[in-house]
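One chain of protein is taken out of this complex; the other chains stay put.
Each chain gets a letter, A and B, in the order it is written, and its residues are counted from 1.
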Amino acid sequence: MSCEHADRPRLGSKAAFPGRLGFFGRMRVVLASMWRKASGRYSLIVLAVWILVSLVSRFWTPVPIWTTDGYRIWRAPSRDHLLGTDGTGADILSWLMAGSATNLAISFLAVILSGVLGLLLVMAMVSHRSGVSQTVVVLVDALISLPTVLLALILAVPLGPSIAVVVVACGFGYGLNLARIVRPQALLAAESDYVQSARHSGVGSFRIFCTHLVPNVIPVLCVQLSMSAGTSVLAEAGLTYLGVGVPAGLPSWGHSLTTSVKFINVFPLTVLWPGLVVTMVVVALNLFGDALRDAIDPVANPRLRAAVAAAGRSALRSEEYQEASAQLDDSDHHVDNAIHAGEGGNDVAEY
Amino acid sequence: MARFLMRRLVLFLLALMGISLLIFLALRILPGDVAAVMAGLDAPPERVDRLRRQMGLDRSYPRQYLDWISDFLKGDLGRSILTNRSIASQVGIRAQITFPLILLGLGVALLLGIPLGCAAALARSPRMQSFSHMAAIVGGSVPALWSGLLLIMLFAKGSGLIGLLPSQGFPALGWAQPGQALSSLTLPALSTGIIVGAGIMRYTRSLLTDMLSSGYVDMGMACGMTRTQAALRIGLRLASPQLVSVVGLTMAEMITGVMVSENLFALPGLGSMLITDVGNRDLPAVQSELLLLAAFFLFLGLLVDVTHRLIDPRFRGAARQEVAD
Partner (left out) sequence: MSLSIDGLSLSINGRTILDRVNLRVADGQRVGLIGSSGSGKSMIARSVLGTAPLTASLSGSILVDGLQILGSDDRSLADLRGSRMGMIFQNPSTALNPVKKVYSQVELPLRRHYRLSAQERRRRVMEILQRVGLDADLAGSYPHELSGGQQQRAAIATALVTKPRLILADEPTTALDAITQRQIVDLLVSLVDQSGASLLFITHDFSVLARVADYCYILDAGRLVESGQTQSILRDPSSPQGRTLVRAARELTLSADGGKHEAD
């Protein structure tokens, strides 16, 4: 898996993320860089809307989600119910909106869990005690072929359908995946001279891992975690439909999709909306990771490099940043090429 | 190779044992008294006790585990608590739907994914390249349920726009009516195959794009192949080990889609059986079925690893050197 970033010799975390430009300054440059590309812009907009709707739906939905009406069930869309009503007479649009908060929480938790698990596994994999590292590598290889749904089912028997089932099943599966994909790059960094010299000067393993290895795998982490968030949305839909995901009574996109199945004989067009929402969000999450990777990496993003350099040189001559980024307009194309060339490797790394 | 095979086999058995323990423990230690739940909400305690005895839950855990595993290895998967039917025979009957469905879905995925992925990698215009890239991402982002619904809306007999294919159930006589059986599996297979195919397309494209910039394809062209010939005969061949891994892992992820399809299209396959049994908390059935499923996928992983080795010449070289040493 020749990934553009892997081939390039990286400097230590200090060089890759020098500290002069503050966090917010850096964020601004990163977001601006993402915004410059259509795919980045799309993903930012969709994700912002997702978060916004999740927040709003906590306080307001067009119709309160618990309002039911036994006389108006399975109604086609109307002025009162823009997407119609379900089998209890509840408003479908409101449930769809309220579901976004549940899915946001599931994705967030699954990503955190898989990130933590994945990094712990990677830490064991690059451990210089070969017994530990080999055992973990072999373990991950053996377990990676187990489908998410299997774990979900194992958990669902004692727990019943619950958010925890979805989160743990996804987090576990994606964590293994993450470990397998990040390992080559982490190994590369672990064998580099700066890690060796840090180790010789007596820096602890955990510290080395946090300060040197993690920053080096951040680009892959971005892509992988963002994609995991997308996959967890799809997994939630599937598991909930199968009755082992989000329990009945809690709004989620899986429930909205399941409800839409029954709409097929009532008003087929309504079937489209929940699925469309899910697809758009998952596409956005897929694109978000790629865009973030390109923007966050000072090696691939000349704009960020220029901003960091300008901030580092002096705060007195702030016009220099503009100058630097103006010059970089030219070389941007070239970097885009490099990224596209490297993209192949990263795509493959997804598995 | 032999040494690798041995090590991988031991690993397979160890993993299977680990999973069986996990299944066993999860079904017992995690909260929720299975017998109480199965007996019903207001069941008298003696009924719960009887059920517990019947399910063997009164024996010690190691005893239960060993009984279960030794029966399992002998091919006796136990009997369902609810229907008292042999689980093995049920699995046998239902596998006749699920396995053809998986194979058909995989066939659709490969037939779509690999040619389209190659075409995308060989596309000349940047516009075409980014279009195919986006198409693959969007295709892979569709929930299985939704793709099934869309296909029903388009092609289902009766309710679809173009009524072509049945969308509910499986012929009562099964494969004795091959035409009907196949047509009832077509829409479910398409609905999972298209999504998985989009994923495979994405990997094929990126693997082949990497290969196109490699010296191997250049060398093929320098020997007199056209770019397309070199990409397909050399590039695709050299990418095949990774492609096998991707397809293997994709198959594992496909199983959720297959289960969803079985439910949506009312196919009495393994997936819907498992879901029903989980819903009923039919403990003996669930634990044997889950272990069977785990064994299947762990074996698939083993198969993928071995195939990967067999078709990757570098490993072949390593094996040769091992012998020479």
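Everything below uses one rule, namely that contacts are C-beta pairs under 8 Å (C-beta built on N, C-alpha and C of every residue); 3 or more make two chains touch, one makes a residue touch a chain.
Keep in mind the model is a prediction, meaning the values are calculated, not measured.
**Student:** Which of B:L21, B:L111, B:L161 or B:A222 touches the chain that is not shown?
**Tutor:** Of all options in B:L21, B:L111, B:L161 or B:A222, contact with the hidden chain holds for B:A222.
**Student:** Taking the full complex into account, what residues of subunit B touch the chain not shown?
**Tutor:** 122-124, 126, 212-216, 218-229, 234, 237-238, 313-314, 316-317, 320
Following the convention adopted for this analysis, only the chains that are shown with their structure count from here on.
**Student:** Please work out the Cα centroid separation of subunit A and subunit B, and write it as a whole number of Å.
**Tutor:** Taking the average C-alpha coordinate of subunit A and of subunit B, the gap between them is 24 Å.
**Student:** Using the touch definition up top, name the residues of subunit B that touch subunit A in the complex.
**Tutor:** 11-12, 14-15, 19, 22-23, 26-27, 29-32, 34, 137-138, 140-146, 149-150, 152-153, 159, 202-203, 205-207, 209-210, 213, 242, 245-246, 248-250, 252-253, 255-257, 259-260, 263-264, 274-275, 278-279, 281, 283, 286, 290, 293-294, 297-298, 300-301, 304-305
**Student:** For subunit A, which residues are in contact with subunit B within the complex?
**Tutor:** The contact residues of subunit A facing subunit B are 1-2, 138-139, 141-150, 153-160, 230, 234-235, 237-239, 241-244, 257-258, 260-261, 264-265, 268, 271, 274-275, 278-279, 282-283, 286-287, 341, 343-348, 350-351.
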